[in-house]
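Here is chain A:
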Amino acid sequence: MKQTLRLTMVAGVALGALVAGAASAADYNEAPGLAAMVADGKLPPVAERLPVNPVVLEPINEIGKYGGTWRSALKGAGDVGWIRRTVAYDPLVAFSIGWDAVVPNVAESFEANEEGTVFTFKLREGHKWSDGTPFTAHDIVFAYDYMTSDEYFESVPAHIKNVASAEAVDDLTVRLTLPEPNGLFLQRMASVDGMQPLVYQREYCSQFHIDHNPDADAQAKAAGLTGWSEALYEACDLDNWHDANRPTLFAWQPTAPYDGLSPQVTFERNPYYFKVDPEGNQLPYLDGLSMTQTASTEDIVLKALNGEIDFMNRHIASLSNKPLFFDGQEAGGFYLYETVESLMNTGTVQLNQNSENPILNELFNQKDFRVALSHAINRQELIDVLFVGQGEPWQAGPRPESRWYHERLAKQYTEYDVEKANALLDGIGLTEKDGDGFRLDKEGNRIAFRLDVTSDLKPYFPDLAELVATYWSEVGIDVDVRTNERSFVYETIQANKHDVHLWVGDGGLGDALLDPRYYLPMNIESLYALRWAKSFYDPSSDDAQEPPAGVKRQHELYAQLQSSADPENQDALMAEILDIAADEFRVIGISLPPNGYGIARNNIGNVPNLQPQAWVYPTPGPMGTAQLYIKD
Partner candidate 1 sequence: MTPRETAIALEPADQSAAVPAPEVADEILAIVDLETHFTMRRGNLKAVDKVSLSLRAGDTLCVVGESGSGKSVTARSILNIVKPGRIVGGRISFKPGDDAPIHLSDLDPYGPAIRAVRGGHISMIFQEPMSSLSPVHTIGSQIIEAIRLHQPIEKKEAREQAISLLKQVQIPDPEIAVDRYAFQYSGGMRQRAMIAMALANKPKVLIADEPTTALDVTTQAEILKLIKSLQRDYGMAVLFITHDMGVVAEMADHVAVMRDGKVLEYGDVDQIFSRPQHPHTQDLIGAARLMESGPAAKVAGTLSEEPILQVRNLNLAFGTTHGMLRRHRAVVHALRDVSFDLRAGEALGVVGESGSGKTTLARCLVGLYKVDSGSAMFTRGDGSTTDLCGRGGFGDRSLYTEIRMIFQDPFASLNPRMTVEQIVAEPMIVNRACPKSELRSRVADLLESVELPADVMDRYPHAFSGGQRQRIGIARAIALNPRLVLADEATSALDGSLRAQVLDLLLKLRSRLGLSFIFISHDIGVIRYFCERMAVMRRGEIVEIGPSQSICDNPQHAYTQELLAAVPRADPKQSRLRG
Partner candidate 2 sequence: MALLRYAVRRLLFMIATILALSIVCFGIIQLPPGDFLTAKMAEMAATGDAVNVDAVERLRAQYGLDRPFIVQYWLWVSGVVVGDFGFSFELTKTVREVIGDRLGISLAVEFLAIVVLWAIALPVGIYSAVRQYSIGDVAATIFGFIGLAIPNFLLALLLMYISFVAFGATITGLFSDEYMNARWSFGRLVDFFSHVWAPVLVIATAGSAQVIRILRANLLDELSRPYVDTARAKGMAEWRLIMRYPVRVAMNPLVSTIGWLLPTIISSSIVTGIVLNLPTLSPILLRSLLSQDMHLAGALILLMGVLTLLGTLLSDLLLAWIDPRIRMA
């Protein structure tokens, strides 16, 4: 099953890319509303609005029809992620729907030099912003100039940080130069942050820029902002949708902005959108989107059950809600589609091996201790209780569908064996116990540590933590589980004050190369060894700590991988990193998450099944949401 799945996905992508390349000018069709506007002379004809060489999007199922609104919901004022996933996934180069290739998108073509330091993107001739003005290389350069300047309001996204310079070779060609080779640059450009350089229309956004408008600072301060930079950021940045006037390249443009106040955020069709279907119909099919802003998840659940949500999985598609939606399908006129989980684990138990507590630090750094605790967990029972038996015991290793699947890493030490665990613990000298049966450390104190857990990411986390604590208490280890509010947990881990951290397992599918945080300590989220990770991503930091040999080797290998442009070489390097990860066994996993799901109304066409679910790959964005349509 899993093998087939992977093959079909690859095939689908190959076809899509092929068709995209073979686009040809033809008689284009457009939405009736736009046609009327053309007839009234309010819009130029469709052929003039499209680029000379539009992207031809091969539909997942069939050619759609025009009209309709896609209804979904936003949770609170900070849910810009859903807009990014639905409206705003149109980077220069994009992930294929199967997440195994990077294909041209806004860029007609791209090329890299051999070292992987200079990347040249060719834009589409005649590509226009939603206000009808031409989209050119200068817009991208404007964005880079602002983002790499010291004035940029937020901090610089990682993929931009690495760009030394951006230049417009001509109106349609932009060249990005990197300070050092980066083998993952195209993937980063295809990721969820890839639209960052494409949202700053120079003409519109320069009015907020001090270089172009001397009054910009005063105007910003008059509006209560800290300065022109914030004003520019607020108006134009990818995360901000308050400004309905900003021209976009996306399939829809906002009409009621997302400012945290409008009860409903709406979008309408961008008449200049650059994609067509194989029959030459300009996309998108849907007239628009409407997203109800709500503070309550239950409100969204109810709307979904009542058939008021057309296509969505965010917030509501939890494991515990599945029976509810399953039963509600008929009444609500929707069905459940499946998504491929990109997470490789339901829970990664990260013993802090850079702990400030010397006793714990010493214990956690002993592999036998970690192995013993792993054997002490009854994973099958956990799966039965928490996931209704779905999934299998799994360590922190890539998913079986992944190109980098590593069997030993994934499956070692997963069997439930209390005897073995006790033997291992005895073996490292933890033989003394106190009156309650808990083991004592070398100073004669009970081995006890805290696990602060938040239920905000996964509602089952507190339960999972409790159960793990129960199992560990049976081998004489005392864990004090606390359910806490997320900002507290976040503060603790940032300050490296945690004993243990529980999170999910990122890096299960295509994001393994970009975010292998659980395979080697390499970023701020590698919370089992934050100081070692710092020695990799921020060596100058005071907190950075020299890692042991194995981790050091992993760091070397990952550095090579990052600067390699050759996928085969990358795979080989990755395999070696994972080998070491399996030897070192630093993160304890629980189980492989079952596939996720989402709900789609029966009359929504071209809904993808088995699409990967991730953030870097902002599901469902890479499917090309412009092809969704409402059936009769």
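In this section, contacts are C-beta pairs under 8 Å (C-beta built on N, C-alpha and C of every residue); 3 or more make two chains touch, one makes a residue touch a chain; residues count from 1.
How were these picked? Simply put, all candidates are chains of the complex that A comes from, given by their letters.
No experiment lies behind these values; they were computed from the predicted model shown.
In summary, of the candidates 1 or 2 that share the complex with chain A, the touching one is 2.
Touching candidate 2 in their complex are the following residues of chain A: 71, 76-79, 81, 153-157, 192-193, 223-226, 230, 234, 240, 242, 256, 259-264, 266, 290, 292, 294-296, 298-299, 302-303, 305-306, 308, 454, 456-457, 485-491, 494, 504, 524, 615-616.
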